[in-house]
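There's a structure below that I have some questions on.
Of the protein chains in this complex, one is absent; all others appear in place.
Right after this comes subunit A.
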Amino acid sequence: MASSQADESLSLTKIESEGRWVNRISKLDLLWFAGLTVTVGVLVDVFNSQFWFWQYVVLGTWYVTLVAVGIHWRAFQAAFLTVVSAALLGIWLYSIGQTPANDVILCYVLQGYAGVMWMIGFLLAATGAYLIYLLTLSEKVGRVATGLTWAGVLMGFIGLGVRWRETYIGHPDWGHVPVTNLWEVLVVFCAATALFYLYYESRFKSRSLGAFVMPLVAAAAGFLIWLTFVQHMDRIAPIIPALQSFWMKLHVPMMFVAYANFTIASLVGLAYILGDRSRRSGGGGILARALPSGEVMDNMMSKAIALGFLLFTIATILGAVWAAKAWGGFWSWDPKETWALIVWLNYAGYLHARTSKGWRGKQMAWWSFMSLWVVTFCFLGVNLFLSGLHSYGKL
């Protein structure tokens, strides 16, 4: 009797503990955590004298985010390590006196420019593969598409990492984070959109959406090609005094990560609308077969918009803090700022509409899809058509 009671309480303890999240942490996760902790410790030790309050805050935020993201999405750990080691290899090659002119690896792979060109190539190929996948639903093609996208993302971030170092070479006073002109931010946009797409793909097991998201990335890559070969915007140039700010380094990349999420949500919205139409008209079409259920797409859309909204809010606040330092006011109603507010209000409207009953599925998909134009105008249109304080990204 006593043993049976002990037995029962033992099994209760087992049942209880099996649901805990700690059980889902693997040895690799622990290694990831330990590695990051040591790295951060070393960084703090080395830069202790140079850091000020906000640098510690930023470092701490990176640390927590990387640990959490890596554990939540294991593929990220490998990707992160690949990018960091390859970029460090490139930087090391430069530091021992190699240059793209005398070093094959630098010339064709690790140089910032070469990395970006590889990224463009891989992402264009991936787009084609996703389109073929949508038509054939061949698992093999699907895996190739995912693999090509990964390759593009890795090369893009490696290229950016090495370019960061390259901005200092020859002109130490030019050095800057590579997010200061249209060319550089488009690279960030392509790589970030593809990366977040990969995340949603693995999370929702929905490869067919690549045929909707990646064509836009391909369009951005095409634009990048034009900027490179016609406008020569890939040249490293010094930055004007207003851009030499601690806050810019955070504000700009975060904006583009938010845009990436909004873009994905919009294109999933488009897929939803077309899938819905295809299902309604008999259900025999390619889209009806290939696309995930409306529920999954709806969920993916709202996840992407939620993350985008959070990041966009933080990025806008960082922009305001920067403006307060550079121009003496948090908010100057300059066109770019105002359009950021419009984007923000638009998505706030979206989130509110979602929580009230009448708005569901198709209407929200339309809203999400139409928001693409608002976001694109904020990102590109303002620079092309309107003038103001933010005229850094001009063509």
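Structure notes:
Following the convention adopted for this analysis, a contact is a pair of C-beta atoms (placed from the backbone, for glycine too) under 8 Å apart; a residue touches a chain by one contact, two chains touch by 3 or more; residues count from 1.
Everything that follows uses one rule, which is that contacts and distances are computed from a predicted model.
When the listed names "Cytochrome c biogenesis protein ResB", "DNA polymerase IV", "Multidrug ABC transporter ATP-binding protein" or "NADH-quinone oxidoreductase subunit A" are checked against UniProt, the chain not shown comes out as "Cytochrome c biogenesis protein ResB". Note that of A:I25, A:A219, A:L345 or A:L384, the residue touching the chain absent from this view is A:L345.
For subunit A, the list of residues touching the undisplayed chain reads 4, 8, 12-13, 15-21, 171, 173-174, 237-238, 240-242, 244-245, 295-296, 298-299, 302-303, 306-307, 309-310, 313-314, 317, 320-322, 324-331, 333, 335, 338-339, 341-342, 345-346, 348-349, 352-353, 355-356, 382, 386-387.
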